[in-house]
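All protein chains of the complex are present and in place, except for one that has been dropped.
And now, chain A:
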Amino acid sequence: MSLFKARDLWCAQCGDNETFDQASIFTANLGSRYDKIIVGSHSGYLRVFEPSVELLEDGTINGNKPTDLVIEMHLPQPVLQISAGKLVSGSQNEHLSVLHPRSVAVYSLVTKAGAAEHGDQSRLVLAYEHQLRRSAFCMVLGPFGGVNGRDFLCVQSLDGTLSFFEQETFSFIRFLPGFLLPGPLVFLPHTDSFLTVTSNWHAETYRYQVLAEAGGTSDEESASGRKVTTEWSYNIGEAALDVVAVTWANSYCDILVLGERNLFCLKDNGTLKFMKRLEYKPCCFHPYFIEPDGRLMVLIVSETNTLLVYEHTKLLWSAQLFVAPVAVTRATFEVINSSQQKLSMKGVLVLLSDQGELQCSYLGTEPSLFMAPPLEIHAIDYEQAGKELSELQKVIKTYTKRSTASLTSTAAEQEVKVSVSVNSQLEPCPFPHSIDEEGVEIPMCRVSVELVPHSPLSKVQVSVIVQPPLTVSQVSHTISSLCERSSIIAYVYMEQSCDIPTLDVRVITSYMASTGGFPRVLHNVAQLPLKLVALFTAPAKEADFKVTLNTNQPVVSLSQLFPEFVGEGVLSGTSNAAGFQYYGGRGSTVTVLAAKSSQRYRLQCDTLPSLCLLTSQLVQRLNRHFSRHEGFTCSYSSSLPLHELFSEIGTHFFFREKARKIQEELGQRTTQFRVIQRRLLAKFKDKTPTPLTNLDMLLKEAYQQILASTDEMEEIQQALLRSRCQLGCVTRLILLMMRLMNTVSEEDYSDLQAALPSTVYDAEEQGWEEVTDAALSHLLRTSLAKGSKTSQHLAQIALEPMKDITRFKKHISAVLDRISKGSNKAERKDNVGELLKPVKSVSPIPEAGEGGHDEEPVVPVGSQYGERAVSANPRGRSAALLKAHRAAQMPVTNDGLTSHPEAGVVTLKTDQGQKEPSDPQVALIEGPSDVSPSADDDIW
């Protein structure tokens, strides 16, 4: 992040595919007025540049000229480091020293002044070369030991030895103690010592004298000797990237250490002068003193190629660079201005990148302006846009007015054709299930869905849904893009032994429309074969529950109605009795009888829920069989098995309550568990170990309890599932009966069907009971309301968890009663209800033992099976009695109802104050959202 960018003065590219590192560049004047840049690459090229800059009259800068490259030389070895000093004995001139991996060479630069215009001739002459026994890492030059007018050489090798050379002669070799990775090494002339940052992340100094005296021999081979001791050491706590010692006017010396996260400035006695925490990753740095007043300046280049200029810790300038440098330094150059005067330009930045881009630049005030890319702007035809806007406004207005948007799916059907086919041939089921009946193999049925798209669709999801206890092998299938005809196969089988409410299989296809990208949903329903769930068995003679259907056509033989079972067992061509047994039906048999002389059918079974499926199947099949006969009716005239419905509701509700209780218990136990955990944690965290005081046992116990609760929960869930199926069956049966009674208008029936859902779902807060109760009470208050009360305003119905189901039961019976009577008429059509007089006292739920001696009032005449006249079993209670009860309950229900509007009065009085102008003081919230410069703002 910087406001300005560095300005280019001069740049050059050093070779192709050569690599450079921090030590590959050196600036020195080597005897002349202006600085030379010496660059050595890892490929062995050594280049000497002497840049000169020409300012043209029009203000532009003439950069790199070919003559600026003084020498280019290819050395046989890679160049690791370049330095310069008085390295040749008897000469006060500066010589270049070049570090190779296995040697260090000293060259002198010889310049022959050219007579012609094309300039001087320069070459490098090798003065001497020392071979190294160990791979070198870096070298340091300096007047070690306080010599005057001479510079000595010290080479640090990769394994931590320091080899000292006094110009042409080798002096000694020393091991650095505690060495692992080589760190930067500098010589501090004031204290005549060496400073390095060790692998221990300490900055340590060693006196030259100590180093020199520590060894016994001066042999290059042996490096034995006493362990050298440090003069001082400072713990910087991180690895150093570079260390530079800067001297101010021979009076003092500052050591600047660029760590990976901090910049340290140490005095030469080992105390910290200042440090700065860097909020970015530094690459390289260059500290220097500004001459007149000795201000310490530090140039740091960050990883994001920003050059930051600090004075001490204060940021003075930041500039964006165009290269990613590995080294930065300063130099003085010759500048020829427009009037051909030669001036020297001090403090030019010299940057060298990894790839060899050598750049000299200065800090200019040209802003590094970031231009936001312009947005696509198309010319707007105002007239047309205005028209479009008003049209859209209209659409929006109508849309917001009409709260329910009716989406037509006709368009969807044109886009894709979904056909569902159910294979009537069953296969043995390989999937795991929980029906454990001996010798029975559960069949499964293949359902294939074929999708024929008319346009390419994306994200098509096909779900095959059946109601439990049936399951599908794979419920949802996803096709990421649908282009051609494709089919999906799923297998349906029974998973649990429950009563089956329905054999419908629903296929729901949802996808994103190709145009516009809005979602579409398609529904398809198909029937599964009866054989999937039922087996043929011998008919049973006795049963507790009976359902009789009357028709107005002659009786059809059962083999015609159930052709798929012909040939199995005893269902012969003429038989008029058949038994069906469900898989996992616990042995109860549903018997279907066709009357011989009358036009009636009878279904009987020991359990009511089991009847549901076959009754609906029978009705369906009869309707199909007589589909050509006009005016075929199939009716049911007996009473509704309301008591069974209530008992099923009771069971379901009971299990729900129980599940809720266990859930609460589980919540408590887990809370307890966490509390114990916390206590244990506190104990373990304690410095002084304390006895656990049996907390571990408590933890274990609590864990066991949780496990026990979850097991219980699982059981309850199973029971709940079963009860849900049974409740669904009974509800469905009752709906079917209502329909068959033929007294109910279409409209009422559909209302009832919607209000009394036969699919039972239980959510955590709302169950079937709550939803149904709310729907039924709404019905009672609207379409089924008594008299002229329909006009009264609707109260809100709160969907709160139900505490007691008595009222709910009342609502059900009231609704069923009123519907069977016709919604808006008070007159009674129900003959049965009229015939029977309320004989019993009012009791909301008829208890067991009441129906001891009731007779089944509607018996198909001519049935070959005897009737079960008396039953002590409450399940076998006659429906007639229930009618009586229902009649008796009527007033109670009505009383219950009148209280409802009161409960709903809480709705706000909305009529007032509508037209009033709004208060001007109403507060608005406003505010710009946060500027979030991507949480890591330490990069800048």
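Brief remarks on what is shown
In this text, contacts are C-beta pairs under 8 Å (C-beta built on N, C-alpha and C of every residue); 3 or more make two chains touch, one makes a residue touch a chain; residues count from 1.
Here is the rule we go by: contacts and distances are computed from a predicted model.
For the omitted chain of this complex, the UniProt record lists the protein as "Tetratricopeptide repeat protein 8", which is one of "37S ribosomal protein S25, mitochondrial", "COP9 signalosome complex subunit 3", "Tetratricopeptide repeat protein 8" or "Probable cytosolic iron-sulfur protein assembly protein 1". Only one residue in the set A:241, A:479 or A:756 touches the chain that does not appear here, and it is A:241. Listed residues A:122, A:262 or A:599: the one in touch with the omitted chain is A:262. Contact with the chain not shown here comes from a single listed residue; of A:135, A:365, A:419 or A:455, that residue is A:135. When you scan A:34, A:201 or A:248 for touch with the missing chain, the hit is A:201. If you put the hidden chain back, the residue from A:31, A:367 or A:386 that touches it is A:367. In the full complex, chain A makes contact with the omitted chain through residues 1-3, 19, 21-22, 42, 78, 80, 101, 135, 137, 158-159, 178-182, 198-201, 235, 237, 239, 241, 260-262, 274-277, 279, 281, 283, 303, 313-315, 318, 326, 354, 367-370, 372, 375, 393, 396, 674, 677-678, 681-682, 685, 908-910, 912-919, 921-938, 940.
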